[in-house]
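All remarks here apply to the structure that follows.
Every protein chain but one is kept in place in this view of the complex.
Chain IDs A and B follow the sequence of writing; residue 1 opens each chain.
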Amino acid sequence: MTTIRTLLVTSLMLAAPAAAAAQDAGIEARLEARGLPAGLAHDVAAIAADASARGVPDQPLANKAIEGWAKRVPAPRILSAVRQFASQMSSARDAVRAAGIASPSGTVIAAAAEAMRSGMRAEQVRSVVRAAAAAEIAAPGLSVAAALAAQGLGGDQAVKIVVSAMRNHQSMADLLDLPSIARAMHDQGLSPGDIEHRILDGGDGGDRDGRRTGDHGDRPPLVPPVSRHDHAPGHLNFTR
Amino acid sequence: MIERDAFSADAHRYLDGEPFRELEGGEFATADRLVAEAREYAERLPALDPALDEVVMAAVRRRTPARRRGGLAWHMAPRTVRIRPVWVGVLAAAAALVLWVAPRAPVPAAPTGAALRPVADTVYVRFELSAPKARTVSVAGSFNGWQVGALAMARDSSGLWSATAALPVGEHRYEFVVDGTRWVPDPTAHAQVDDGFGGRNSVIVVGPKGLVRS
Partner (left out) sequence: MINGLSGVHPSDGDVVRQVLAGDVEVYRILVERYRSEFGRYAIASVGDRDAAQDAMQEALIRAFDALATCREPDRFGAWFFRILTNQCRNAVARRRDTVPVEDLDPPGSERTDQDLERGELGAALEAALARLTPEQREAFVMKHVDGRSYEEMAELLGVGVDALKMRVHRARDAMRAMMGALR
(Lines give C-alpha, C1' and ligand atoms only; values in the text may rest on other atoms or scores of the structure.)
Protein backbone atom coordinates (compact mmCIF):
# COMPACT_ATOMS: atom_id res chain seq x y z
CA MET A 1 0.00 0.00 0.00
CA THR A 2 1.55 3.30 -1.03
CA THR A 3 2.17 5.80 1.72
CA ILE A 4 2.01 9.53 2.31
CA ARG A 5 5.61 9.71 1.13
CA THR A 6 4.58 8.56 -2.31
CA LEU A 7 1.94 11.28 -2.45
CA LEU A 8 4.48 13.93 -1.55
CA VAL A 9 7.00 12.56 -3.97
CA THR A 10 4.44 12.43 -6.75
CA SER A 11 3.30 16.00 -6.22
CA LEU A 12 6.91 17.15 -6.11
CA MET A 13 7.51 15.28 -9.33
CA LEU A 14 4.77 17.18 -11.05
CA ALA A 15 5.96 20.50 -9.72
CA ALA A 16 9.68 20.18 -10.31
CA PRO A 17 10.89 18.09 -13.22
CA ALA A 18 14.47 18.85 -12.28
CA ALA A 19 13.98 16.87 -9.12
CA ALA A 20 13.22 13.83 -11.23
CA ALA A 21 16.87 13.05 -11.71
CA ALA A 22 17.47 13.09 -7.98
CA GLN A 23 14.50 10.83 -7.37
CA ASP A 24 15.69 8.53 -10.12
CA ALA A 25 18.98 8.12 -8.23
CA GLY A 26 17.00 7.32 -5.08
CA ILE A 27 15.08 4.54 -6.78
CA GLU A 28 18.19 3.11 -8.36
CA ALA A 29 19.99 3.02 -5.02
CA ARG A 30 16.98 1.46 -3.32
CA LEU A 31 16.75 -1.27 -5.96
CA GLU A 32 20.45 -2.03 -5.71
CA ALA A 33 20.16 -2.22 -1.94
CA ARG A 34 17.55 -4.92 -2.48
CA GLY A 35 19.96 -6.92 -4.59
CA LEU A 36 19.00 -6.01 -8.13
CA PRO A 37 22.04 -5.85 -10.42
CA ALA A 38 23.16 -2.38 -11.36
CA GLY A 39 22.03 -2.64 -14.97
CA LEU A 40 18.52 -3.71 -14.10
CA ALA A 41 18.22 -1.12 -11.34
CA HIS A 42 19.31 1.55 -13.77
CA ASP A 43 16.81 0.50 -16.42
CA VAL A 44 13.92 0.31 -13.96
CA ALA A 45 14.82 3.70 -12.52
CA ALA A 46 14.76 5.14 -16.03
CA ILE A 47 11.27 3.78 -16.65
CA ALA A 48 10.19 5.14 -13.28
CA ALA A 49 11.60 8.59 -13.99
CA ASP A 50 9.85 8.64 -17.33
CA ALA A 51 6.57 7.60 -15.73
CA SER A 52 7.01 10.21 -13.02
CA ALA A 53 7.42 12.92 -15.59
CA ARG A 54 4.08 11.84 -17.01
CA GLY A 55 2.35 12.10 -13.64
CA VAL A 56 2.41 8.42 -12.77
CA PRO A 57 3.73 7.33 -9.33
CA ASP A 58 7.16 5.72 -9.41
CA GLN A 59 7.33 3.86 -6.09
CA PRO A 60 4.80 1.21 -7.19
CA LEU A 61 7.07 0.57 -10.18
CA ALA A 62 10.10 0.15 -7.94
CA ASN A 63 8.08 -2.17 -5.69
CA LYS A 64 7.04 -4.22 -8.68
CA ALA A 65 10.69 -4.65 -9.69
CA ILE A 66 11.59 -5.68 -6.16
CA GLU A 67 8.76 -8.19 -6.17
CA GLY A 68 9.95 -9.66 -9.46
CA TRP A 69 13.52 -9.95 -8.26
CA ALA A 70 12.41 -11.66 -5.05
CA LYS A 71 10.44 -14.14 -7.13
CA ARG A 72 13.53 -14.78 -9.28
CA VAL A 73 11.81 -13.54 -12.41
CA PRO A 74 14.34 -13.04 -15.25
CA ALA A 75 15.47 -9.44 -15.63
CA PRO A 76 13.94 -8.87 -19.07
CA ARG A 77 10.58 -10.05 -17.79
CA ILE A 78 10.83 -7.68 -14.85
CA LEU A 79 11.44 -4.77 -17.19
CA SER A 80 8.57 -5.83 -19.37
CA ALA A 81 6.23 -6.04 -16.38
CA VAL A 82 7.36 -2.69 -14.99
CA ARG A 83 6.78 -1.06 -18.34
CA GLN A 84 3.37 -2.64 -18.57
CA PHE A 85 2.46 -1.49 -15.08
CA ALA A 86 3.53 2.05 -15.92
CA SER A 87 1.27 1.94 -18.94
CA GLN A 88 -1.61 0.57 -16.87
CA MET A 89 -1.16 3.34 -14.34
CA SER A 90 -1.25 5.86 -17.14
CA SER A 91 -4.63 4.55 -18.29
CA ALA A 92 -5.80 4.41 -14.70
CA ARG A 93 -4.82 8.02 -14.18
CA ASP A 94 -6.89 9.03 -17.19
CA ALA A 95 -9.90 7.14 -15.83
CA VAL A 96 -9.57 8.73 -12.40
CA ARG A 97 -9.22 12.19 -13.88
CA ALA A 98 -12.24 11.62 -16.07
CA ALA A 99 -14.16 10.88 -12.87
CA GLY A 100 -13.39 14.31 -11.54
CA ILE A 101 -10.15 14.16 -9.55
CA ALA A 102 -7.96 16.64 -11.36
CA SER A 103 -4.66 15.72 -9.68
CA PRO A 104 -5.03 12.20 -8.41
CA SER A 105 -2.62 10.95 -5.76
CA GLY A 106 -0.20 8.14 -6.43
CA THR A 107 -2.21 5.98 -4.05
CA VAL A 108 -5.44 6.24 -5.98
CA ILE A 109 -3.70 5.82 -9.33
CA ALA A 110 -1.99 2.66 -8.15
CA ALA A 111 -5.24 1.35 -6.67
CA ALA A 112 -7.10 2.07 -9.90
CA ALA A 113 -4.38 0.37 -11.95
CA GLU A 114 -4.46 -2.75 -9.77
CA ALA A 115 -8.24 -2.81 -9.99
CA MET A 116 -8.10 -2.58 -13.77
CA ARG A 117 -5.41 -5.24 -13.90
CA SER A 118 -7.73 -7.58 -12.04
CA GLY A 119 -10.46 -6.92 -14.57
CA MET A 120 -12.32 -3.75 -13.63
CA ARG A 121 -13.23 -1.59 -16.60
CA ALA A 122 -12.49 2.11 -16.86
CA GLU A 123 -16.12 3.09 -16.48
CA GLN A 124 -16.42 0.96 -13.33
CA VAL A 125 -13.38 2.73 -11.92
CA ARG A 126 -15.01 6.04 -12.72
CA SER A 127 -18.24 5.03 -10.94
CA VAL A 128 -16.40 4.20 -7.76
CA VAL A 129 -14.29 7.33 -7.86
CA ARG A 130 -17.29 9.56 -8.50
CA ALA A 131 -19.15 8.08 -5.56
CA ALA A 132 -16.30 8.71 -3.17
CA ALA A 133 -17.11 11.63 -0.92
CA ALA A 134 -13.47 12.43 -0.41
CA ALA A 135 -10.42 11.60 -2.48
CA GLU A 136 -8.93 9.53 0.35
CA ILE A 137 -11.75 7.04 0.23
CA ALA A 138 -11.46 6.41 -3.50
CA ALA A 139 -8.41 4.16 -3.19
CA PRO A 140 -9.83 1.80 -0.56
CA GLY A 141 -13.11 1.84 -2.45
CA LEU A 142 -11.34 0.65 -5.58
CA SER A 143 -9.40 -2.03 -3.70
CA VAL A 144 -12.59 -3.31 -2.12
CA ALA A 145 -14.49 -3.33 -5.40
CA ALA A 146 -11.67 -5.19 -7.11
CA ALA A 147 -11.48 -7.76 -4.32
CA LEU A 148 -15.24 -8.31 -4.34
CA ALA A 149 -15.23 -8.72 -8.10
CA ALA A 150 -12.34 -11.17 -7.93
CA GLN A 151 -14.27 -13.15 -5.33
CA GLY A 152 -16.90 -13.88 -7.92
CA LEU A 153 -19.47 -11.20 -7.21
CA GLY A 154 -19.09 -9.78 -10.70
CA GLY A 155 -17.74 -6.37 -11.59
CA ASP A 156 -21.04 -4.53 -11.77
CA GLN A 157 -22.32 -6.05 -8.51
CA ALA A 158 -19.09 -5.22 -6.74
CA VAL A 159 -19.25 -1.64 -7.91
CA LYS A 160 -22.89 -1.41 -6.87
CA ILE A 161 -22.06 -2.61 -3.36
CA VAL A 162 -19.17 -0.21 -2.96
CA VAL A 163 -21.04 2.76 -4.40
CA SER A 164 -23.99 2.01 -2.14
CA ALA A 165 -21.74 1.82 0.91
CA MET A 166 -20.13 5.11 -0.02
CA ARG A 167 -23.45 6.82 -0.65
CA ASN A 168 -24.61 5.70 2.77
CA HIS A 169 -21.59 7.47 4.16
CA GLN A 170 -20.08 4.35 5.51
CA SER A 171 -16.70 4.74 7.06
CA MET A 172 -13.50 3.43 5.57
CA ALA A 173 -13.53 0.79 8.27
CA ASP A 174 -16.86 -0.60 7.13
CA LEU A 175 -15.85 -0.47 3.52
CA LEU A 176 -12.66 -2.40 4.25
CA ASP A 177 -14.66 -5.09 6.02
CA LEU A 178 -16.68 -5.98 2.95
CA PRO A 179 -14.33 -8.49 1.32
CA SER A 180 -13.99 -10.37 4.60
CA ILE A 181 -17.72 -10.45 5.04
CA ALA A 182 -18.32 -11.57 1.49
CA ARG A 183 -15.70 -14.27 1.90
CA ALA A 184 -17.25 -15.54 5.10
CA MET A 185 -20.67 -15.69 3.45
CA HIS A 186 -19.21 -17.51 0.50
CA ASP A 187 -17.62 -20.06 2.80
CA GLN A 188 -21.04 -20.51 4.36
CA GLY A 189 -22.37 -21.52 1.00
CA LEU A 190 -24.19 -18.40 -0.11
CA SER A 191 -24.31 -17.63 -3.80
CA PRO A 192 -22.92 -14.37 -5.17
CA GLY A 193 -26.48 -13.11 -5.70
CA ASP A 194 -27.39 -13.85 -2.08
CA ILE A 195 -24.23 -12.22 -0.83
CA GLU A 196 -24.97 -9.12 -2.82
CA HIS A 197 -28.50 -8.92 -1.47
CA ARG A 198 -27.50 -9.55 2.10
CA ILE A 199 -24.89 -6.87 2.02
CA LEU A 200 -27.04 -4.32 0.24
CA ASP A 201 -30.09 -5.04 2.39
CA GLY A 202 -28.03 -4.91 5.52
CA GLY A 203 -26.84 -1.55 4.29
CA ASP A 204 -23.15 -1.90 4.90
CA GLY A 205 -22.26 -5.29 6.19
CA GLY A 206 -24.35 -4.89 9.25
CA ASP A 207 -22.68 -2.76 11.79
CA ARG A 208 -25.00 0.16 11.93
CA ASP A 209 -27.45 -0.85 14.62
CA GLY A 210 -25.71 -3.78 16.17
CA ARG A 211 -22.47 -1.90 16.46
CA ARG A 212 -20.18 -2.84 19.27
CA THR A 213 -18.38 0.00 20.89
CA GLY A 214 -15.18 0.25 22.79
CA ASP A 215 -13.81 -3.07 21.63
CA HIS A 216 -10.90 -1.92 19.66
CA GLY A 217 -9.47 1.00 21.50
CA ASP A 218 -7.74 -1.02 24.19
CA ARG A 219 -5.92 -3.67 22.26
CA PRO A 220 -5.35 -4.61 18.69
CA PRO A 221 -7.88 -7.32 17.83
CA LEU A 222 -6.35 -10.75 17.35
CA VAL A 223 -8.24 -12.73 14.79
CA PRO A 224 -8.86 -16.32 15.81
CA PRO A 225 -9.85 -18.94 13.23
CA VAL A 226 -13.54 -18.59 14.08
CA SER A 227 -15.65 -15.64 13.19
CA ARG A 228 -15.61 -12.81 15.65
CA HIS A 229 -18.37 -10.61 14.35
CA ASP A 230 -21.35 -10.91 16.62
CA HIS A 231 -24.05 -8.86 15.00
CA ALA A 232 -27.63 -8.62 16.06
CA PRO A 233 -29.27 -12.05 15.94
CA GLY A 234 -30.58 -13.11 12.58
CA HIS A 235 -28.37 -10.62 10.81
CA LEU A 236 -25.42 -11.91 8.85
CA ASN A 237 -25.05 -14.97 10.97
CA PHE A 238 -21.91 -16.65 9.83
CA THR A 239 -20.43 -18.35 12.82
CA ARG A 240 -18.90 -21.74 12.25
CA MET B 1 10.27 -29.95 -36.97
CA ILE B 2 12.48 -27.04 -37.90
CA GLU B 3 14.31 -25.73 -34.86
CA ARG B 4 15.10 -22.06 -34.83
CA ASP B 5 18.73 -21.68 -33.82
CA ALA B 6 18.89 -17.93 -33.30
CA PHE B 7 16.78 -15.50 -31.32
CA SER B 8 14.48 -13.22 -33.30
CA ALA B 9 15.12 -9.48 -33.32
CA ASP B 10 12.18 -9.06 -30.94
CA ALA B 11 13.61 -11.66 -28.58
CA HIS B 12 16.86 -9.70 -28.45
CA ARG B 13 14.95 -6.52 -27.74
CA TYR B 14 13.10 -8.27 -24.94
CA LEU B 15 16.38 -9.56 -23.52
CA ASP B 16 17.86 -6.08 -23.81
CA GLY B 17 14.97 -4.73 -21.79
CA GLU B 18 13.59 -2.74 -24.70
CA PRO B 19 10.04 -2.58 -26.05
CA PHE B 20 9.30 -5.39 -28.44
CA ARG B 21 6.43 -6.19 -30.73
CA GLU B 22 5.66 -9.86 -30.50
CA LEU B 23 7.18 -13.00 -29.13
CA GLU B 24 5.70 -16.43 -29.40
CA GLY B 25 5.50 -18.56 -26.27
CA GLY B 26 8.39 -20.88 -27.05
CA GLU B 27 10.77 -18.03 -27.68
CA PHE B 28 9.78 -16.35 -24.43
CA ALA B 29 10.54 -19.54 -22.55
CA THR B 30 13.89 -20.04 -24.26
CA ALA B 31 14.93 -16.46 -23.65
CA ASP B 32 13.89 -16.57 -20.00
CA ARG B 33 15.68 -19.83 -19.55
CA LEU B 34 18.97 -18.49 -20.86
CA VAL B 35 18.76 -15.50 -18.56
CA ALA B 36 17.77 -17.66 -15.59
CA GLU B 37 20.67 -20.01 -16.15
CA ALA B 38 23.11 -17.16 -16.42
CA ARG B 39 21.78 -15.80 -13.15
CA GLU B 40 22.10 -19.21 -11.46
CA TYR B 41 25.62 -19.45 -12.78
CA ALA B 42 26.41 -15.96 -11.51
CA GLU B 43 25.10 -16.73 -8.05
CA ARG B 44 27.19 -19.84 -7.77
CA LEU B 45 30.41 -18.21 -8.84
CA PRO B 46 32.91 -18.14 -5.99
CA ALA B 47 34.60 -14.91 -5.00
CA LEU B 48 38.28 -14.31 -5.60
CA ASP B 49 40.38 -14.93 -2.53
CA PRO B 50 40.89 -11.70 -0.55
CA ALA B 51 44.36 -12.99 0.30
CA LEU B 52 45.22 -11.86 -3.21
CA ASP B 53 45.24 -8.27 -1.92
CA GLU B 54 48.26 -8.82 0.29
CA VAL B 55 50.14 -10.65 -2.47
CA VAL B 56 49.61 -7.63 -4.72
CA MET B 57 50.60 -5.16 -2.03
CA ALA B 58 53.75 -7.13 -1.24
CA ALA B 59 54.74 -7.00 -4.91
CA VAL B 60 53.87 -3.33 -5.12
CA ARG B 61 55.96 -2.40 -2.09
CA ARG B 62 58.99 -3.98 -3.65
CA ARG B 63 58.72 -1.77 -6.69
CA THR B 64 59.95 1.72 -7.29
CA PRO B 65 57.10 3.98 -6.33
CA ALA B 66 55.11 5.08 -9.39
CA ARG B 67 55.69 8.77 -10.00
CA ARG B 68 53.49 11.36 -11.57
CA ARG B 69 55.04 12.67 -14.76
CA GLY B 70 55.56 16.38 -15.12
CA GLY B 71 52.70 17.40 -12.86
CA LEU B 72 50.30 17.39 -15.80
CA ALA B 73 47.94 15.07 -14.00
CA TRP B 74 47.11 17.77 -11.46
CA HIS B 75 45.63 19.93 -14.13
CA MET B 76 43.46 17.28 -15.64
CA ALA B 77 39.91 18.19 -14.74
CA PRO B 78 38.06 15.05 -13.74
CA ARG B 79 35.52 14.15 -16.35
CA THR B 80 32.04 13.47 -15.12
CA VAL B 81 31.56 9.77 -15.44
CA ARG B 82 28.02 8.53 -15.43
CA ILE B 83 29.06 5.14 -14.20
CA ARG B 84 30.67 6.32 -10.98
CA PRO B 85 27.57 6.73 -8.82
CA VAL B 86 26.73 3.14 -9.64
CA TRP B 87 30.14 1.92 -8.59
CA VAL B 88 30.17 3.91 -5.40
CA GLY B 89 26.71 2.65 -4.56
CA VAL B 90 27.69 -0.91 -5.26
CA LEU B 91 30.93 -0.73 -3.33
CA ALA B 92 29.52 1.17 -0.41
CA ALA B 93 29.02 -2.02 1.58
CA ALA B 94 31.63 -4.71 1.12
CA ALA B 95 29.26 -7.19 2.71
CA ALA B 96 26.81 -6.70 -0.13
CA LEU B 97 29.41 -7.97 -2.59
CA VAL B 98 29.61 -11.26 -0.80
CA LEU B 99 25.95 -11.70 -1.56
CA TRP B 100 26.75 -11.64 -5.28
CA VAL B 101 28.35 -15.00 -4.98
CA ALA B 102 26.67 -16.49 -1.98
CA PRO B 103 23.06 -17.67 -1.91
CA ARG B 104 20.87 -14.73 -1.07
CA ALA B 105 20.50 -14.67 2.69
CA PRO B 106 17.25 -13.48 4.28
CA VAL B 107 17.40 -9.81 5.13
CA PRO B 108 15.70 -8.70 8.35
CA ALA B 109 12.69 -6.51 7.61
CA ALA B 110 13.45 -2.81 7.79
CA PRO B 111 11.21 -0.84 10.12
CA THR B 112 8.08 -0.04 8.18
CA GLY B 113 5.53 2.67 8.47
CA ALA B 114 3.31 0.26 10.37
CA ALA B 115 5.48 0.55 13.42
CA LEU B 116 4.94 4.30 13.47
CA ARG B 117 1.20 4.45 12.89
CA PRO B 118 -1.39 4.75 15.63
CA VAL B 119 -2.67 1.40 16.85
CA ALA B 120 -6.11 1.88 15.35
CA ASP B 121 -4.63 1.72 11.84
CA THR B 122 -2.67 -1.45 12.48
CA VAL B 123 -4.28 -4.81 12.89
CA TYR B 124 -2.96 -8.27 13.63
CA VAL B 125 -3.50 -10.69 10.80
CA ARG B 126 -2.93 -14.41 11.09
CA PHE B 127 -1.64 -16.38 8.13
CA GLU B 128 -2.03 -20.13 7.91
CA LEU B 129 -0.94 -22.81 5.50
CA SER B 130 -1.16 -26.56 5.71
CA ALA B 131 2.15 -27.93 4.41
CA PRO B 132 3.28 -30.99 6.37
CA LYS B 133 6.20 -31.74 4.06
CA ALA B 134 7.68 -28.26 4.03
CA ARG B 135 10.91 -27.49 5.84
CA THR B 136 10.36 -23.75 6.04
CA VAL B 137 7.45 -21.48 5.16
CA SER B 138 7.34 -17.71 5.25
CA VAL B 139 5.11 -14.92 4.02
CA ALA B 140 6.47 -12.43 1.51
CA GLY B 141 4.38 -9.56 0.27
CA SER B 142 3.78 -5.90 -0.30
CA PHE B 143 3.81 -5.24 3.45
CA ASN B 144 7.36 -6.50 3.93
CA GLY B 145 8.96 -5.61 0.64
CA TRP B 146 8.65 -9.17 -0.71
CA GLN B 147 11.53 -10.27 1.49
CA VAL B 148 11.55 -14.04 1.60
CA GLY B 149 12.80 -14.37 5.17
CA ALA B 150 11.00 -11.46 6.82
CA LEU B 151 7.94 -13.26 8.20
CA ALA B 152 8.80 -16.84 9.05
CA MET B 153 5.97 -19.19 10.01
CA ALA B 154 5.97 -21.79 12.75
CA ARG B 155 4.80 -25.35 12.33
CA ASP B 156 2.52 -27.29 14.63
CA SER B 157 2.40 -31.05 15.00
CA SER B 158 -0.21 -31.49 12.30
CA GLY B 159 1.86 -29.71 9.67
CA LEU B 160 -0.07 -26.47 9.87
CA TRP B 161 2.20 -23.43 9.55
CA SER B 162 1.15 -20.09 10.96
CA ALA B 163 2.36 -16.58 11.67
CA THR B 164 0.72 -13.43 12.95
CA ALA B 165 1.79 -10.01 11.75
CA ALA B 166 0.74 -6.46 12.51
CA LEU B 167 -0.38 -4.95 9.21
CA PRO B 168 -1.72 -1.52 8.31
CA VAL B 169 -5.35 -1.52 7.22
CA GLY B 170 -5.98 -1.70 3.53
CA GLU B 171 -5.07 -3.96 0.67
CA HIS B 172 -2.07 -6.31 0.81
CA ARG B 173 -0.61 -8.66 -1.76
CA TYR B 174 1.49 -11.66 -0.80
CA GLU B 175 2.34 -15.30 -1.25
CA PHE B 176 3.73 -18.03 0.93
CA VAL B 177 7.30 -19.07 0.20
CA VAL B 178 7.88 -22.76 0.83
CA ASP B 179 11.43 -23.98 1.38
CA GLY B 180 12.81 -20.66 0.27
CA THR B 181 12.02 -21.08 -3.40
CA ARG B 182 8.46 -22.21 -4.05
CA TRP B 183 5.89 -19.40 -4.17
CA VAL B 184 2.43 -20.59 -3.22
CA PRO B 185 -0.85 -18.62 -3.06
CA ASP B 186 -3.10 -18.47 -0.02
CA PRO B 187 -6.40 -20.20 -0.78
CA THR B 188 -8.10 -18.41 2.12
CA ALA B 189 -7.26 -14.94 0.79
CA HIS B 190 -9.97 -12.68 -0.58
CA ALA B 191 -8.76 -12.88 -4.14
CA GLN B 192 -5.97 -14.08 -6.42
CA VAL B 193 -4.71 -11.59 -8.94
CA ASP B 194 -2.23 -11.59 -11.77
CA ASP B 195 1.18 -10.45 -10.51
CA GLY B 196 2.35 -9.16 -13.88
CA PHE B 197 5.04 -11.84 -14.19
CA GLY B 198 2.77 -14.67 -15.27
CA GLY B 199 2.05 -15.73 -11.70
CA ARG B 200 -0.55 -14.87 -9.10
CA ASN B 201 -0.59 -12.92 -5.86
CA SER B 202 -3.01 -13.45 -3.03
CA VAL B 203 -4.86 -10.32 -1.96
CA ILE B 204 -6.43 -9.50 1.37
CA VAL B 205 -8.23 -6.34 2.32
CA VAL B 206 -7.82 -5.68 6.02
CA GLY B 207 -10.21 -3.50 7.97
CA PRO B 208 -9.63 -2.16 11.48
CA LYS B 209 -11.54 -5.10 12.90
CA GLY B 210 -9.18 -7.54 11.29
CA LEU B 211 -10.07 -10.37 8.99
CA VAL B 212 -13.13 -12.47 9.37
CA ARG B 213 -12.56 -16.11 8.72
CA SER B 214 -15.12 -18.83 8.93
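Throughout what follows, a residue touches a chain if its C-beta (ideal position, glycine included) is under 8 Å from a C-beta of that chain, and two chains touch if they have at least 3 such contacts.
As the structure is a computational prediction, the values presented were derived from the model and not from experiment.
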Interface partners of the hidden chain - shown chains only, full complex considered: A, B
Missing-chain contacts mapped onto subunit A: 36-40, 42-43, 75
Touch list for subunit B against the chain that is not drawn: 3, 5-7, 12, 15-16, 30, 33-35, 37-42, 44-50, 52-53, 55-57, 59-61, 63, 65-69, 73-74, 76, 78-79, 81-84, 86-88, 90-92, 94, 97, 100-101
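Keep in mind that, in the parts below, only the chains that are shown with their structure count from here on.
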Interchain centroid distance [CA atoms averaged], subunit A/subunit B, Å: 23
Subunit A residues touching subunit B - in the complex, by the definition given at the top: 1, 3, 25, 28-29, 32-35, 38, 40, 42-43, 63-64, 66-68, 70-81, 83-85, 111, 114, 117-118, 140, 143-144, 146-147, 150-151, 172-184, 187-188, 216-217, 220-229, 238-240
Contact footprint of subunit A on subunit B as seen in their complex: 14-17, 19, 31-32, 35-36, 39, 85-86, 89-90, 96, 99, 104, 113, 119-120, 122-126, 128, 140, 142-143, 145-148, 164, 166, 168-172, 181, 183, 190-199, 203-214
